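Below is one structure, written out as structure tokens, with a few remarks after it.
Apart from one protein chain that is not included, each protein chain of the complex appears where it belongs.
This part shows subunit A:
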Amino acid sequence: MRGLLISCSRTLIRPFSSSTRNLANRVAEKQKLFQENNDLPVHLKGGSQDNLLYRLTMAICLGGTSYSLFCLGWASFPHKK
């Protein structure tokens, strides 16, 4: 079984070797960025993109919550068809 797996893996190695060779290990850089002493919470510590995504999420949440309350008010009353 193991021999079969190894011989099959040879046919699979080729298409994978080029795609996996190009990625370098950048974890150390990320560790430096996220351990910087800047008092930023983890959800904003990655940079300006974090802020943008957070604001977008919160905006849709708050807008949607207000809209859902409006819909509740609208649905509570009869409307002529």
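What we mean here is this: a residue touches a chain if its C-beta (ideal position, glycine included) is under 8 Å from a C-beta of that chain, and two chains touch if they have at least 3 such contacts; residues count from 1.
Everything that follows uses one rule, which is that contacts and distances are computed from a predicted model.
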Hidden chain of the complex, named as in its UniProt record, picked from "Cytochrome c oxidase subunit 3", "AP complex subunit beta", "Proton-coupled zinc antiporter SLC30A8" or "Hemoglobin embryonic subunit alpha-like": "Cytochrome c oxidase subunit 3"
Residue numbers in subunit A that touch the chain omitted from display: 5, 9, 12-13, 16-17, 20, 23, 25-27, 30-31, 33-35, 41-43, 45-46, 53-54, 56-58, 60-65, 67-68, 71-72, 75
